[in-house]
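Heads up, one of the protein chains got dropped from this complex, but the rest are sitting where they should.
Chains here go by letter, A and B, matching the order in which they are written, and residues are numbered from 1 within each.
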Amino acid sequence: MNIEEKLSVLNYKTDPTYAHITVKPDLCEVCPDHFCTFACPASCYKLIDGKLNFKYEDCVECGTCFVACSHGSVNWTNPKGGQGIKYKLG
Amino acid sequence: MSEFDAIVVGAGPAGASAASRMASSGLNVLLVERGDPPGSKNVSGGILWGQELSKLYPDWEKSAPLERFISNKVTGFLTDDSYIGIDFRTKKFEKEKTGYSVLRTKLDGWLAKKAKDAGSTVITGITVDGLAWNDKRVVGIKQGNDIITSDLVVLAEGANPRIAIGEGLRPPIGDHDVAIGIKQVVKLSEQVINERFNLRNGAGMAAEFSLGFLKNGVKAGGFLYTNKDTISAGVVIDIAGLRKDNSTYSFNIMDQFVSHPYIAPYLEGGQLQEYSAHLVCEGGIDYVPKLYGNGYMITGDSAGLSFSNGMVIQGMNYAIASGIAAADTAIRCKNSGSYDLDQIAYYDNLMKDSQAIKDMKNFRGISKVTWSPMVHEFIPKFAESVLNGMFYETGEPKKHLMEIALGSLKETGYDRKKLIIEGFRLMRKM
Partner (left out) sequence: MVLEIVVMVKQVPDSQEVVIDPVTMNLNRSMTRNVTNRADENALEAALQIKDKVPANITIVSMGPPQAETTMIECLARGADRAVLVSDRAFGGADTYPTGLTVASAISKLDHFDIIIAGEESSDSSTGHVGPGVAEFLGIDQITYCSKIEFSDGRVTAERELEDGTEVVQCPTPVLVTMLLGSNFPRMQTLRRKIDATKKGIEVWNLEKLGLQPEWVGVRGSPTIVRRMQSIKERERAKKPVTLEAIPDMVKELYEKNILKVK
């Protein structure tokens, strides 16, 4: 099973009006390591044609990227109440 | 006049325990949880040891949603080709049940219900934005345009404490403070799990492995816990090693673990029910911030109260202990009519005498050992080589163990001086 298939079993209540994590594209563009792409367990950070692509919709709210990014590009907040990942087992 | 005696942010083991204890002593308590229902943001990466919970609910073993009691512990190493493990089972574990596997949506739901039954106002599905301050004192919480006031705020936000960091109550998180936890829960029938792990009568297994098959300094531990009719399989990844390598995907380590030739058979045929990730506090006592201040206390994972020495992992139990201590402090404040800083400092005193802080002090720097190349590279390779030497029948005359060991030592190519230093450290710290 690849990571996309694994994520597909999860239940999210996606908030289309609010991205709880944002990145600063100008910082990501010159980033030498893009460690976020390796660290994020939900593969929300991807390099596509050398450019960082981030999607908050698959985020499982672990906080890894906030620690992983050593360049201060990741702004991390909790989704608004009841939105985001909804584990049924935990 | 505040609206509440205390507001608790986060309904995990720490927060729900604090709220329940305060409310049952007659305090007017608000418990706010962003997950809806409680537990839906949380991931259990370990075993619930019940010493603390029994202080709150003496009959917890009868009513809490527990999966299996832990009757056997496995500690082991995995290399590319081998599984080396100690499988410890003893009657003692079966007679005196102390640890249980749990799933957090069930457990946290139960804990929140207990807090509600004790008289707390429990609000779920609301994210608290920050703290309300007045003259350098926390006087409540902020949500949207509203401020809800209280004499005390108990922060129990978990391992990714946005408010505590955002309000400057604790430093941000560094590579050595946390590890990346990833888990898969796989569905199998109760009977199949019993057969595969040689278990019966509600007994369960907790296994932890050092993943010696990882390359380039990437380090991770793996775990398997049996639940009633699911198995939790997961990895805990060292961030510093992963960063240095910068070419290994965290989710691929999870995959490598569950497809290891001697792990995969345990999970075979099981249907993936959930994939999850969560930070795991690993920083030990040095990561624990100041636990209190004017108008607030920090508990559980938010305060880095978690412990692992490679053999025992403690998190939820410490969280509950800190929740109880915070509650007892709040009750004392309420009774004395004073919420001054020196009254809140009582929490720090309670914690200093607690098992949690004592363990963590005792094992200061343990993560340097548990995340050492010795544990993650040398021991797995060395053990594999020695065991091969002992058990692999070549038809040649048998060698003495010492001879095999020295040969294996050479084979690992590990620097002897480094080995002696790290070995000494290992024995001392563990």
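Descriptive notes on the structure:
What we mean here is this: a contact is a pair of C-beta atoms (placed from the backbone, for glycine too) under 8 Å apart; a residue touches a chain by one contact, two chains touch by 3 or more.
Quantities reported herein were computed from a predicted structural model and do not represent experimental measurements.
Residue-wise, the contact with the chain that is not shown comes from B:Gly144, picked out of B:Gly26, B:Gly144, B:Pro172 or B:Gly365.
Among B:Ile123, B:Val178, B:Ile193 or B:Ala303, only B:Ile123 touches the chain left out of the display.
Taking the complete complex into account, residues 11, 16-17, 80-82, 86, 88 of subunit A touch the chain not shown.
In the full complex, subunit B contacts the hidden chain through residues 30, 32, 37, 121-123, 125-126, 128, 141, 143-146, 148.
FYI, only the chains that are shown with their structure count from here on.
On the side of subunit B, the complex with subunit A involves touching residues 34-36, 39-44, 103-108, 124-127, 159-160, 162, 173-175, 177-178, 180-182, 184-185, 230, 239, 242-243, 246-251, 254-255, 272-279.
Against subunit B, the residues of subunit A that register as touching in their complex are 1, 3, 6-7, 9-10, 33, 35, 37-43, 60-64, 66-68, 70, 76-82, 84-90.
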